[in-house]
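So, chain A:
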Amino acid sequence: MSVILTVEGLTAGYGRVTVLHDLSMEAGRFGNVGLFGPNGHGKSTLLRTVSGLLKAKSGSITFDGEDITRESPRAIVGRGLIHVPQGNRLFPDLSIADCMSLGAFSPRARPHEAENREKVVKIFPKLAERWRQRVRTLSGGERQMVSIATALMSHPRLLILDEPTLGLAPKIKDELCASVQEISKGGVPLIVVEQDIEFLLELCPQLYLVNHGTVETEIKPGQSIEHSEIMSMYFGH
Partner candidate 1 sequence: MGAFAEIMFGGLFQGSLYAMMAVGLALVWTTIGVFNFAHGVFMMLGAYVAWQFVSLGLPIAVALPVAVVVMAGVGWILQASVVRPLIGRPNIVLVVVITTLAAGSLIENGVLTLWGPRSKQLPSLLEGNTVIGGVGVSLHQIAIIIITPLILAALWAFLNHTRLGLALRAVAQNEDASQLVGLNVTALYGLAFAIAASLAGLAGIFMGGYRFMTPVMGSDPLLKALIVVVFGGISSISGPIFAAYLIGFFEAACSYYFGLYWTPALLFAVLILMLMVRPEGIFANQSRGLA
Partner candidate 2 sequence: DVVKIGLLAPLTGPAAADGQEYQRGAQMAIDEMNAAGGVGGHTFELVTGDVKDMSSGNVTSAVERLIGDPDVHFMLTGYASLTNFEIDNMAEAEMPYMLAATSQQTRDIIAPEPDKYNCCWSWTPSFDAYNTDVTSFVEKLAADGKVTLPNKKVAIVSSDNAYSKTISEGMKKTFTEKGWTITVDEIVPFGEVTDWRSILAKVRADVPDVVINTDYLPGNSASFLNQFLEQPTKSLVFLQYAPSVPEFIQLTKEKSNGVIYNLLGGPLVSPKNPRAEEVGNKFKEKYGVESGTYGVALYEIMNVYFDALKKVGDPSDHAAIMKALGETDKQTVAGRLKFDPATHLAMQGEDYIPITFFQIWDGERTLISPEKYATGEFKLQPWMQ
């Protein structure tokens, strides 16, 4: 497998507050990448910068060999880098069906719309039952499914999931885990931020511990790691 995303010396933040300090990482070499670490230490900020929602102050982001540091989110989506943001806010007044069509908005995704929709329905059959329901009235977990489903409609080449299991029931988590695995096996690598370490370990051979806005530890495949070690990493800071 080859590297699809490289982040080098990235510094970013909100206004005068810098959240990310000289952060470097890469994704794709060993398959999926997992990010973890305490709350509020910059994981989401990293993802937002990668997908162009936030402008980097310095450093570079390379996707598929091309520099995307200064590109607009639209251009980045057009390249197939798809980001599911944290907190499933989505489009509260649109129906699930509408969200799916929006997911396929970019010209890249449009030809695959029908095929992707089938895929999505297979992964989340529950959504098909509620095709016309407004997102606003969905339960928390259902909304999470719609978020991920919308991203899948965008025909991703790299899929970034920010806390995808938030509020999901255990069984759905399982199914989600299985289906994302399937997606990644289908050639779409993932970057996943997750608090549920079991989930992360199951999915990602390569892990980064993000702390204080920078990568503190990288865990490569083969470096088997104990659950308790991770816990101590959390508590250590």
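In picking the candidates, the idea was that all candidates are chains of the complex that A comes from, given by their letters.
One rule holds in what follows: a residue touches a chain if its C-beta (ideal position, glycine included) is under 8 Å from a C-beta of that chain, and two chains touch if they have at least 3 such contacts; residues count from 1.
Just so we're clear, the structure is a prediction, and the values are computed from it rather than from any experiment.
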Have a look at 1 or 2 and point out the one touching chain A within this complex. 1
Considering the complex alone, what residue numbers of chain A touch candidate 1? 51-53, 72-74, 77-78, 82-85, 89-94, 98, 101-103, 105-106, 134, 136-137, 150-151, 154
